[in-house]
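With one protein chain withheld, the remaining protein chains of the complex are depicted in position.
Chain IDs A and B follow the sequence of writing; residue 1 opens each chain.
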Amino acid sequence: MKVPPAFRSTKGILGTAIVLIVLSIAILAPILIPADWATRMDMRARLSPPTWAHPMGTDQLGRDLMFRVLLGAQTSIFIAAAAVLMSIVIGLPLGLISGYMGRTTDNVLMRLVDTLLSFPALLLALTISAILGPNLQNTIIAIGIAFTPFLARIIRGEALRVAQMPYVEAARTAGNSDLRLITLHILPNIMPAVIVQATISLAFAILAEAGLSFLGLGTQPPDASWGLMIQASRDYLDRAPWTALVPGAAVALTVLGLNMFGDALRDALDPRTRGAA
Amino acid sequence: MSYILNRVFSMMLTLFLISAITFAVTNILPGDVAMMIMGTQSNPEALAGLRETLGLNDPLLVQYGRWIGGMLTGDWGSSLVFKEPIAPLLVQKMTASGLLVLFSMAIALTCAVPLGVWAAVHANRWQDTAASSTAMLGVSLPDFFWGIMLILLFARGLGWLPSSGFVDPAEDLGAAIRHALLPSLALGLGLMAHLTRMTRATMTGILKQEFIRVARAKGLNEGTVVWRYGLANAVGPVMTVAGLQVGYLFGSIIVIESLFNYTGMGWLTYQALLNRDIPLIQASVFVIAAVVMLANLIVDLLYAVVDPRIRLS
Partner (left out) sequence: MKRRDFLKTTSALMGGTVLYGLTGPAQAQSEPVRGGTLIWGHSETTQNLDMHQTGTASTGRVLQNVHDSIVTVDQDLNVIPNLAESFEQSEDGLTYTFRLRPGVMFHNGKTLTSADVKYSFDRCRNPDTGAVNFEVFNAVDSIETPDDLTVIVTLTSVNAPFLSRLAENGAGVVMPEGSGDEQGNTPVGCGPFRFVRREFGNEVELERFDDYWGGPAYLDRIIAREITEPTVRLTGLRTGELHMINDIPADRIAEIEGADDLQVVSWFPLNWDFVNFNHEFEPFKNPKVREAFDHMIDKDVLLEGALWGQGAVTASPSYPTSASFNSDLGQRPQDIEKAKALLAEAGYGPNELSVVFKVTTNYPYHVEAAQIMLEWFRMAGVDASIEQLTWSDWLSQVWVDKDFQISMMNFFTLWEPDFLYYSLWNTEGAFNYRKISHPQVDALTAKARVTVDPTERAAIYKDVQQIIHDDTLDVVLWFRNGTIGAQPAVQGLDTIVHPNGSNLRFHKVWLAEA
């Protein structure tokens, strides 16, 4: 297979490498490392700085930060991926219908989407999370719903653009049904944009999960998630800065990788927007 | 003109939708405020009495009517948990957060625009790589992590700036600015990175365009070409993105204000949410959504004014 030029750039290579590494940690760590290594406590080694026994130090309950950050990868990434998937599943049909049908349907749907967009996504997620109660599944729903209006808006724009293209017009005059037009002609043509958007949303979803956990509404202790780890470090910042730095670096690296990967993906799939932010 | 009227009318409609959504959503929140007021000292009889006093037993439609009526007539009611009148409270907290949003916007724009232009001018050379990678790193760090870093460095480490609290600008402007600086930076760094990327992308596109080539061919000095002609055309799109980020900022302040103990809108909304202080949640969520919408409207209108297509013709 030919590697698209975009992925031969430093950005593309680095991004792909980071994403692959983080993904394999998320998948392999729970298999290779016993789950209780992330929750095992040692009251004699509380807030220990990095040592040979604990290469990344320990937290306030003497738990090993390296194991916590490795095992936490799965939680953070799973939540983010599931939430983005959910927002696509809801946002895709909404955006497609709105963009394709136009007129009143478009007006009504987009008015609703615009209204929802006036609520900051984190505020929306926070409120939904407060309504549903804090657990893994509800965190996914909260982030998923909060991201939906944004995705719907982007998909609608794409659908609108594609629907006006000559070949779609031609297919329409040839007597194809609406459903056929949408699924066979429009959908495949907007998929590149959707995939690029999904990658970027994934980065945002990881940040959102961290934010929610930071406010106590995401992942539940003693399970490790990066946001939860940063939250727990707050009271020990000046004594033990590594408790914040370790999970913070994990979030930063993952999001950085996803962003670079997303950029490269955009350049490769969607030459029209090459170079755009 | 009709464009503006149209926009204003649609804004009224959106405002109404916002109010309906806000009311509907806040009413399915579990738990209730009477319990929060009494805490673990509560008992069923006292709870029932307090609920009645607070008007929590009225039908929903009656409560909605009362709320909308109150909002329209300027009577925003009182917070149930804190017993403070809501309207002055919101003015005070909005001022606090407005300070943060303005500061972070100013920080972001003053750094992002020159940096983005600089990167675009040197596209694909080391200057571009340096600026772009820095920006990429910037957008990848969660803002509360920026916040923690800033606290460690400037408050705990160097001791230059206070790490927490809010001071009313009317009381002590200097202190107010010092207290707002770190949270604004925490908010602004991510935003700056984002806007740098945006400016670079827009400028790269513009610098390839015909009129720039014409300007260069005319023998105009490169600085004039870039900053006068190039940037003038980039202002619109960059401003639009910046305006859209107001919504993002109002989400981020929830975490950042809580981290910095900065008692603005984000802090207030979060407290209200935790306390199930329904009137306060409704009012603050509504106000945030309205402000975000207004920011977008203003940007749209400004864009119509500075739109390069209008200018060039």
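Methods note: a contact is a pair of C-beta atoms (placed from the backbone, for glycine too) under 8 Å apart; a residue touches a chain by one contact, two chains touch by 3 or more.
No experiment lies behind these values; they were computed from the predicted model shown.
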Decide which residue listed in B:24, B:46 or B:301 touches the omitted chain of the complex.
B:46
Using the touch definition up top, pick the residue from A:4, A:192 or A:216 that touches the left-out chain.
A:216
Full-complex touch with the removed chain, picking from A:14, A:27, A:45 or A:61, is A:61
Tell me, which residues in chain A touch the chain that this view leaves out?
36, 39-41, 43, 60-61, 130, 133-135, 216-217, 220-222, 234-239
For chain B, which positions touch the chain that isn't shown here?
30-32, 34-54, 80-85, 89, 92-93, 155-156, 159, 163-166, 168, 261, 263, 267-268, 271, 274-276
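One rule holds for everything that comes next: only the chains that are shown with their structure count from here on.
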Centroid of chain A to centroid of chain B, CA atoms only: how many Å?
22
Per the contact definition, I'd like the list of chain B residues that touch chain A in the complex.
10, 13-14, 17-18, 21, 25-26, 28-30, 136-137, 139-142, 144-145, 148-149, 151-152, 156, 194, 197-198, 200-202, 204-205, 247-252, 254-255, 258-259, 269-270, 273, 285, 288-290, 292-293, 296
Which residues of chain A touch chain B once you look at their complex with the stated criterion?
11, 111-112, 114-123, 126-127, 130-131, 133, 203, 207, 210-211, 214-215, 230, 233-234, 237-238, 241, 244, 248, 251-253, 255-256, 259-260, 275-277
